[in-house]
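Certain chains of the assembly are absent from this excerpt, and the rest are unmoved.
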Amino acid sequence: MNKQRLEAFSDGVFAIAITLLILTIRVPDVPPPALGSALVQQLPQVATYVLSFFVVALYWLAHHRMSHVVKQVDGTFVWLNMLWLLFVSVLPFPAALLARYPLQVIPIAVYGFDLILVNITGLFVTLYLKTHPTLTTVPIGKEGLRTVIPAYVWTNGLYLAAIGLGWLLPWASYVIFAGVLIAVAVRYAKILYPFTRTVKDG
Amino acid sequence: MNKQRLEAFSDGVFAIAITLLILTIRVPDVPPPALGSALVQQLPQVATYVLSFFVVALYWLAHHRMSHVVKQVDGTFVWLNMLWLLFVSVLPFPAALLARYPLQVIPIAVYGFDLILVNITGLFVTLYLKTHPTLTTVPIGKEGLRTVIPAYVWTNGLYLAAIGLGWLLPWASYVIFAGVLIAVAVRYAKILYPFTRTVKDG
Amino acid sequence: MNKQRLEAFSDGVFAIAITLLILTIRVPDVPPPALGSALVQQLPQVATYVLSFFVVALYWLAHHRMSHVVKQVDGTFVWLNMLWLLFVSVLPFPAALLARYPLQVIPIAVYGFDLILVNITGLFVTLYLKTHPTLTTVPIGKEGLRTVIPAYVWTNGLYLAAIGLGWLLPWASYVIFAGVLIAVAVRYAKILYPFTRTVKDG
């Protein structure tokens, strides 16, 4: 397996998943005079779309960061990568579900659960790279993990909280999803690419 | 962040958005003898499709022009680029809306508004590159901005006019959208690629 | 404009258009015992799908052949290329139309008309490259055109015949579409890649 080709395939899946999201916003089928209010009612769908767009963008960035330290891949790594792509390319479904049933606990739970699965897969990939240093350009040190693992813990903890709040305060769930997204995005934005700091800053 | 990978990801999003547009033209569901007149009624949809196809093509060219002077990217640039991709990959929705409700003011406004958002994001990217010369191969001079900014002003001004006219003369809105597109396309066509002139010709 | 990036963008559009075609075959919505006969009734749809798949594949090959002699691109070439991509990425609509209304003259005409438009655009691209030798690695000679132009004439002539026959003998139209496809495909298959013969063999 050529590392570049796996990267190109993964990029393709991310690019398609992010672009397919727009299909979750359906054109309303109403008489023309009712179009305005029908579109206003779709605003939660638009919010879900924008959220999901940046979620996929962020995971693409995370995938890119991970790829950056990979030198060669083995069979297990390929399948872990595929599992990651699976949970990313699933996202148009929870996004469409949340767009169709806004502010409902079940879609919030399905959506949050998918985010958690992507995160856990990302963590497994990191641990796999740590325990297989022949696959990476530089070994991932304990310090690297010491900064990465808390990030997984608090994001997944907040996603669980968002799922729990879906029952009582569904708006709060949206705020948590968006808040985590913005926090992680800001963190990424602070890192100057190409990588001038080491993995432990990540 | 590798500049090439961001470019490849962006190209993927543009290519998918432009190809998904065809899904905005629905196959009519009528008895066979009524097919001819059903297709004739779809002609405004076809016009919207062709317009949108060239809009995405033009934005792809603009993105390419911008990328050409970029040497490396930082976190803020990546997110500005993502915002640009967001407004481009949204286009299938306004296009489908305009195809479903032709000659109506609301879809014209939504469509024009998205075009304005893409333009403003493009302007922000240009300004960001100007104020961060370490990201570009050559600094973007004041002269460069002096030709770029008027282009943003008159295209966005015309889009606003198109939105305003949507209420009284919806056909005029279509003509303005198409006219701006053709004017910018002709301007691009005059520039010989690979870049033999400087950014200020753009 | 970087030639490679235009090529990558075009490849993306071809790959998406060819894969979207499967969406033209709808899953029947019938009680389970009626599924078998519902699927049998879909066989013309399947035939249309397979035909369209190979049509796009063939145009991709033709695009590749053309790109092979291109050294650099200018603005006009970019727009001619976009026009080509437009008519290719439109194909899922005529394909879906023909799949929904099999053996009807109007869908046959729309389908054939799109094929003719792709062909004519391809011819324009060839003529443009001939009259702009700075864009090509080797000048396209008169001999080159002498073999290319008859190919355009007879394929388009046969497409027109297929459209004409759609009224009386719709099955014959399908046979002509498939026959032209097979004839051109066989011709391509005989040429050993990478190009060991000159353009005039094409």
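Think of it as A, B and C in the order they're written, each chain with its own count starting at 1.
Note that a residue touches a chain if its C-beta (ideal position, glycine included) is under 8 Å from a C-beta of that chain, and two chains touch if they have at least 3 such contacts.
All values derive from a computational prediction rather than experimental measurement.
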Total copy count of the complex, if 3 are in place?
4
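By definition in this document, only the chains that are shown with their structure count from here on.
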How would one label the connectivity among the chains shown: line, ring, star, complete, or other?
line
Over half shared numbers or under half: where do the identical copies subunit A and subunit B land at their interface, same or different?
different
Using C-alpha atoms only, the most centrally placed chain is B
Distance in whole angstrom between the CA centres of subunit A and subunit C is 38
Multi-partner residues of subunit C (each touching 2 or more other chains)
none
Counting only contacts in the complex, subunit B reaches subunit A at residues 1-2, 5, 8-9, 12-13, 16-17, 20, 23, 72-76, 78-79, 82, 85-86, 89-90, 92-93, 96-97, 100-101, 104, 106-107, 110
Touch list for subunit A against partner subunit B, complex
7-8, 11-12, 14-16, 18-23, 25, 27, 29, 32, 35-36, 39, 49-50, 53-54, 57, 60-61, 64, 68, 185, 188-194
